[in-house]
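Missing here: one protein chain of the complex. Every other protein chain is in place.
In this document, chain identifiers A and B correspond to the written order of the chains, with residue numbering beginning at 1 in each.
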Amino acid sequence: MHLTRRDFLELAVITGAYLTADPVSALAKMTSEDILSFKPKGKVTLLFTTDMHAHLKPLYFMEPMNLVAPKKLKGLPGYLTGPDFLKYYKISPDTLEAYFGSCVNFPELAEKFGKMGGGEYIATVIKSVIAERGRENVLVLDGGDTWVTTAIGLFTEGKAIVDWMNLVGYDIMVAHWEFTLGKETFLKRIKELKAEFISQNIVEEDFGDLVFKPYTIREVGGAKLGIVGNSFPYTPIANPRQFTEGWSFGIREDQLQEFVNELREKHKVDVVILLSHDGLPLDMALAKKVKGIDIIISGHTHDVTPKPVFVDNTMIVIAGSHGKYVGRLDLDIKKGRIRDYSFKLIPVASNILKPDKEVQKFIKEVYKPYEKKLSEKIGVAETLIYKRDTFYSTFDRLAGEAIKDYYHGVDIVFSPGYRWGTTIIPGQEITVEHVYDFTAITYPDVHVFKMKGKHLKLILEDIADNVFNPNPFYQQGGDMSRVIGMEYEIEINGPQYNRIRNITVGGKPFNPEKEYVIAAYGGNLHRSEFSEEIKDAKPVPVYEILIDYIKKKRNIKVDTKPNVKVLDESYRTSC
Amino acid sequence: MMNRRDMIKLMGAGMVMATTSPLVTISHASEVEKKFKKYVGVPMSKVEDGSSVIKLKAPSIAETGANVPVAIDSKVPVEEVDWLMIFVDNNPVPRVIKVDLTPMNGKVYFATRIKMAKTSNVRAIIKKKDGTYLQAFKEVKVTIGGCG
Partner (left out) sequence: MAIGTAKIRVPRNIKKGKPFKLQFIIIHPMEPGTRKDKKTGKLIPAHHITKLDITFNGKKVTHMDVGGAVSANPYFAVMMKADEPGTIEISYEDNKGGKWKKSVKVNVS
């Protein structure tokens, strides 16, 4: 089967699919039925989540103010934020849908609509769809970044989330941050996991043998679905290599093409689906290169696609992050062709949905040993504390200040540009759990080292190219590392390795020959050949430093002014 | 600011450090031409575009500069081929390996893993027995990491 663009357009005319793809009501007073309302199609239902980042409890999570893009990619899904996102998808401001998908009026809407996600509410959505459609007609998929990066994920080494996934009934998954548990624990967890773990892009380093099953074939709703997996291609670069020693990752698009062909020709599947942790821009580029994929269920870049993106004959969808959405895609498949579809990102609004009792009880149980420690109130936010942005966030500023306060004489703090965390509303009390929400990694130590200015610039240019290369195949799908204590200007569309200028450090002119004292966590920087570790500065986990600092300060007020100036693209400082 | 010479020095020294090879400045075209002539034996202008018959597999972003998998697969009949070569523009010694093939190979195919000093074009060059040359190339980025 192969759905052409024309097929889709015809479909749209017949069914009005384009028009009804976003039926989330504009009303503030919504019911659980409104949220779950859906126009079913055919017999096959795919349910999917991604990048939940181990948030078993509901949270606030604001979409970014900026997703600064190179010119070639500007305005495309993956680079739409704030008012532009609302405009593109024709979403009215101040609706539940606007609250979930953009930063516009976030603190006010947070008061109105409450927290997002949460294991017992995701369960409600998934179980109700299964009840509606029948278990044999539903496939539940997860795109990875699911087991770790919260306190509960870290303390149980992912076990709490694996158990949760088993309770909810997931079928298939791929991974990224899961690998930071280390090979041994990772392999143990996928044994405990009832869902099947697939990845075509992880091979043994020596002879290139596949480490995992590359794809799986499932009969769902009378159709034969071939699902290929791609875990995060740059796991050994973006995270410490030791966790996946002996394995090689990469996009492996040639191998992917071979598996897609195999599914079609040898196994005669009706539909080929790629379950991916590549990131939306890369998957959009991949869809141009690899032929014969009907649907890509993407992950990693945390994008929200209220409507599918079409690239040639491939439909691409991605269900946000942090448990905010469950994607539902119904397919009417006949004679190896998708005849019709219906799609919705179901917002997991915890104030409106009813919790699943069984899962609620389970979450309460797993939290029991940690609840007291995690619920401790250590301060109050006077500013909105958020993480996601291309260059700067109030959380990263706060982390920078705390680290500088702990280690004296640090010139610059590097804080990683990953896109997960939480959002703390002004006036909200800060708990120990919040700190872990931002920092719960398996390699949390802050390292202090010296590095010459010119090498520091080299590294920043390197990172900038990983974020702003106009070809998604040369990006890694993240944001710029944050540098607190340093200011610079950047030309996004400037030449490769020559985008950054007018650097100052602590207000003083940058000196390429000077050795700066740098503190960094969550990256590989201290291992760079240019870094000279300062032995007296003992590595300490970043969450411990932050907890102590917040306790000391109590009222947390953070400068909202970014330390980076973007020269050739617009850059919002409020939303 | 760092001048060009410094950068090149840096590259040389950085060459093998597995996790941290730096990148920076792509060599000037003229420099590549010079090295090409020296190590391949002919000026680059004599080498035809072989991208339609040579498949060069290499990652767009290397996991580490110390270990970059490269595979060359070609439709050109092996009987017509003298040798193939992997050439990395920005390596201190750009000629990485030269492989003489024979009809016993049955097919033009070669794979290995190479070291890369920094971001560079990787070239697969084929010399045919009739004295003509073909090439395909791909940019491979060597990075210290970043986002996550």
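The working rule: a contact is a pair of C-beta atoms (placed from the backbone, for glycine too) under 8 Å apart; a residue touches a chain by one contact, two chains touch by 3 or more.
Bear in mind that the values here come from a model prediction, so they are computed numbers and not experimental data.
Enquirer: Out of B:K46, B:K75 or B:R113, point to the residue that touches the absent chain in the complete complex.
Expert: B:R113
Enquirer: Sort through B:I54, B:L101, B:I126 or B:V140 and give me the one touching the missing partner chain.
Expert: B:L101
Enquirer: Spell out the interface residues on chain B facing the chain that's missing from view.
Expert: Within chain B, the residues touching the omitted chain are 12-13, 15-17, 66-69, 71, 88, 91-93, 95-102, 104-116.
Enquirer: I need the residue numbers on chain A that touch the omitted chain, in ascending order.
Expert: 206-207, 529
Simple rule for what comes next: only the chains that are shown with their structure count from here on.
Enquirer: I'd like to verify one number: the distance from the centre of chain A to the centre of chain B, where each centre is the average of its C-alpha atoms, in whole angstrom.
Expert: That pair's centroid distance is 35 Å.
Enquirer: Would you tell me which residues of chain A are touching chain B in their complex?
Expert: 205, 208, 233-234, 236-239, 241, 248-251, 254, 416-418, 454-455, 457-459, 461-463, 465-467, 469, 471, 473-474, 476-481, 496-497, 512, 522-525, 527-530
Enquirer: Which residues, counting only chain B, touch chain A once they are in their complex?
Expert: 1-2, 6, 10, 13-14, 17, 19-20, 22-26, 57, 59-61, 63-64, 67, 69, 119, 139, 141, 143-148
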